[in-house]
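Could you have a look at this structure, given as structure tokens, before my questions?
For this view, one protein chain was removed and the others were kept in their places.
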Amino acid sequence: MNYIVNCGKKHAVAIDRKGELNKPFEISVDKSKYSVGVRRLKEDGSILTLMIDHKVVPIDVERRGDGMPVRVFLKGVPFDVEISKVASTRFRPELPEREISGEVCAKLPGQIIEFMVKEGDAVEAGAPVCILDAMKMENEIVAPKKGTVSKISVETNAVLAKGDLILVIE
Amino acid sequence: MNYIVNCGKKHAVAIDRKGELNKPFEISVDKSKYSVGVRRLKEDGSILTLMIDHKVVPIDVERRGDGMPVRVFLKGVPFDVEISKVASTRFRPELPEREISGEVCAKLPGQIIEFMVKEGDAVEAGAPVCILDAMKMENEIVAPKKGTVSKISVETNAVLAKGDLILVIE
Amino acid sequence: MFKRVLIANRGLIQANCVRAVKELGATAITIYEEEDRDSAGVRNADEAYELEMRDPRQRPYLDLEQIVELAETQKVDAVHPGYGFLAQNGKFATELESRGIRLIAPREDGRFNTANKFRVKVSAERAGMPVLKGSEVFSDRETLLLAAKSLEYPMVLKAAHGYGGIGMRVVQSLSELESAFDHIQATTRKFLMNSPEVFLEEFVHGARHIEFPILRDKSGRTIVFPELECPLQRRFQKLVMETPAPHLDPSMRAQLQSEIQVLCDRLNIEGFASIEFLIQGGKPHFLEINGYIQPSHTATSLLTGVDLLKEQIRLLSGESLNVDHSCTIPNHHVIGTYVYAEDPEMNFTPSPGKVDRIYLPFGEGVFMQTSIFSGARISPFYDPMVAKLLVRGCSRNEAMLKMGIALEEFFVEGVKTNIPLMRGVFKSKEFKNGTISPEFIENADNRRKLVDSLKSSKDFEVAALVASMSLHQDGETLRKIEVMEAEQGSSSVLGAATRWLKPRKSRRKL
Partner (left out) sequence: MFKRVLIANRGLIQANCVRAVKELGATAITIYEEEDRDSAGVRNADEAYELEMRDPRQRPYLDLEQIVELAETQKVDAVHPGYGFLAQNGKFATELESRGIRLIAPREDGRFNTANKFRVKVSAERAGMPVLKGSEVFSDRETLLLAAKSLEYPMVLKAAHGYGGIGMRVVQSLSELESAFDHIQATTRKFLMNSPEVFLEEFVHGARHIEFPILRDKSGRTIVFPELECPLQRRFQKLVMETPAPHLDPSMRAQLQSEIQVLCDRLNIEGFASIEFLIQGGKPHFLEINGYIQPSHTATSLLTGVDLLKEQIRLLSGESLNVDHSCTIPNHHVIGTYVYAEDPEMNFTPSPGKVDRIYLPFGEGVFMQTSIFSGARISPFYDPMVAKLLVRGCSRNEAMLKMGIALEEFFVEGVKTNIPLMRGVFKSKEFKNGTISPEFIENADNRRKLVDSLKSSKDFEVAALVASMSLHQDGETLRKIEVMEAEQGSSSVLGAATRWLKPRKSRRKL
């Protein structure tokens, strides 16, 4: 399969389709050739460790909602990536329109120490709606879009887990 | 429930039947009273850590084939125990006769480097039957009982996991 | 020595205090809240007591009443507060003393040192030390506006009883000054400072920050250790520690060591303290005295072989100093790096959560203090420090080399850390020649440059390769599932493709 990846500059990546996960892959990036072995996998099948030209490389990949990689970490060092073309004989992940959700969730575990809005308030995109206290730091949480606060689902001083719903803007 | 346990000397242990796993138990041993909380459990339900009178105690228990404890480890320090009486309103584990098995298994992972017997040989209890090489050390494995070698199930140089069957004496 | 000592803190300092108390032959008693129950300090203590969450707005470790109650019912004869939390709390000290319990904190003339930055500054000035230009103390807005007129922006607003970067703000303008004032007044209560008093001080650009740890017993025997430098901070908290300070003229070290001796005698300090200076253009300015042992002092222990924590407890129990003076002259070089669970790319936003993978460095001259492990949960409620990495070399160069390699080996996944950033720091010219300023990495561009300096052109190819591999791998996984399901109708591996069946949230947009 062939990929065009923006990372610093555009790179053409070709992975041999006949590659087997338990044998090293022959992968070419532009003019360079790499021998790549898959060393460790997570339960969900994603890759934890690669062996690239006899060097162990722990990796992590951040993905967009649709599963496309946006960020790669090589032993913790981040690289922004954008896959601009996937030439495949088998699958081509479709990229749906992403619409901004009005759901405001806790971006970190912590405690809500103040609300700046109440239900029914109109808010501008980017306006602060509440303060989340996490690790001695007060984190301002802002409205993701313009609209009206239709629902506040927690109370002041509530302790939240990452991802808990705080309020909804419609 | 009441238990009589030989450990150094005989101890009378009484555990309040109304005890709840998530609350501290009131347990008396002879004249002493202990407050005991269950801190961590293994998946199989056995206890990993106790909180005994406000002290964290990592424990491990070795059991006989029938499940009766024979050895207790307090943070790695071994104590021989024998439960001589279980006065229960609910269950009383039965202690079946234990007959010595003629199955000889690998007591350690390692490699069989030599057999002293072949199928059909008569052996005395305690006679060496093979050498298991583990960690630079040659471990002599002896016959658990008098009898005839009815079956040798691995070959010389075979690499064995702990518990693998080596041979059978009948 | 004390018989029963209560350690009123958590994390690394808790475990380290428990160890020190046990080495001194006393009973180590400690406290914990529910989610810290499996921590090393709790595990190793002789007795550990769980605190109730009596007030949702206040963490149990700050629950002064509850802790004093426990100290009394458990009949302890001393309390070690660690640092932060109640370490500088006057009320806490008084409550304990009134019950005949000693708070392990430095004394002045036998009284608890209320850690009043301003009073100490005045004493230092009287002792003939150069201090920073600044105002008197006050707690009302009117005086604030007046005082501000006598200094230039940027200036520093300090709470008289602030600690560890709390209650200290650099301000560029009057409006910033006023909001900083309001903020400090507000946080005074939250962080249990002893009074809302503040004062203003000139801001010294690109100054170097050094401190001299000292031990002094009640008969006045004193050891002034070699200086520590913290060349890098963020939010007034230390990221790197070095001892001795690079490029500090030995004669200045000797001079400051003797001036400090004078100051300590004058204040009649007993126990452990750390005397801080700002150095600009070769000129030292007295800054403050810290009355508690901080993570940075591990570097001094490694350099000198003196267990500061243990000595601090011994001295405050009334025993006398028996450390030999040879350790006041440095014979090696020690560098330490603090590792925090936070995201330098997001201006050091805390990154609590579960550690998925961790690789720790080790080897000759490489030392770790950490309690994290694969699977550990990092609390969102406390200081996000997760590890101290220290190296010792025969020279600063050797130490820098060791730190560079150790940070390459050090890898944590699941939470974001400053490890990659610090790799860049120790590779940088600025750090090597000692011209890096404490604020250097407060600047987002500098941070980006440091991390980018780690990337070879090959790395970009590899990153592109990895992105493609991960997508390819999804394909392989999908195919496997199709095959398996075809073969045995099994759906046991369906989880393998979850990200395709129900899209995951991107971890990137925080």
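First chain written, first letter: the chains are A, B and C, and each begins at residue 1.
In this section, a contact is a pair of C-beta atoms (placed from the backbone, for glycine too) under 8 Å apart; a residue touches a chain by one contact, two chains touch by 3 or more.
From a predicted model like this one, the values you see are computed outputs, not experimental measurements.
Student: List the shown chains that the missing chain touches in the full complex.
Tutor: So, taking every chain into account, the missing one touches A, B, C.
Student: Which is it among B:Ile47, B:Met116, B:Ile131 or B:Val154 that touches the chain not included here?
Tutor: From the options B:Ile47, B:Met116, B:Ile131 or B:Val154, the contact with the absent chain belongs to B:Ile47.
Student: Considering the entire assembly, which residues of subunit C contact the chain that has been omitted?
Tutor: So the residues of subunit C touching the unseen chain are 15-16, 19-20, 22-23, 40, 43-44, 298, 301, 305-310, 323-324, 326, 331-332, 359, 361-371, 373-375, 392-394, 398, 401-402, 405-406, 408-409.
Student: Even though one chain is hidden, which residues of subunit B still touch it in the full complex?
Tutor: These residues of subunit B touch the chain that is not shown: 1, 3, 5, 7-9, 11, 13, 15, 19, 21, 25, 27, 29-30, 32, 34, 36, 38, 43-48, 50, 52, 57-72, 74-79, 81, 83, 86, 88, 90-91, 93, 107-111, 113, 134-137, 139, 157, 159, 162-163.
Student: In the full complex, which residues of subunit A touch the absent chain?
Tutor: On the subunit A side, contact with the omitted chain comes from 39-40, 51, 53-56, 58.
In this section, only the chains that are shown with their structure count from here on.
Student: By mean C-alpha coordinates, which chain is most distant from subunit C?
Tutor: B
Student: Quick one: report the Å distance separating subunit B from subunit C, using the average Cα coordinate of each chain.
Tutor: For subunit B versus subunit C, the centre distance works out to 47 Å.
Student: Roughly how far is subunit A from subunit C, centre to centre by C-alpha average, rounded to an integer in Å?
Tutor: Each chain's C-alpha centroid was found; their separation is 31 Å.
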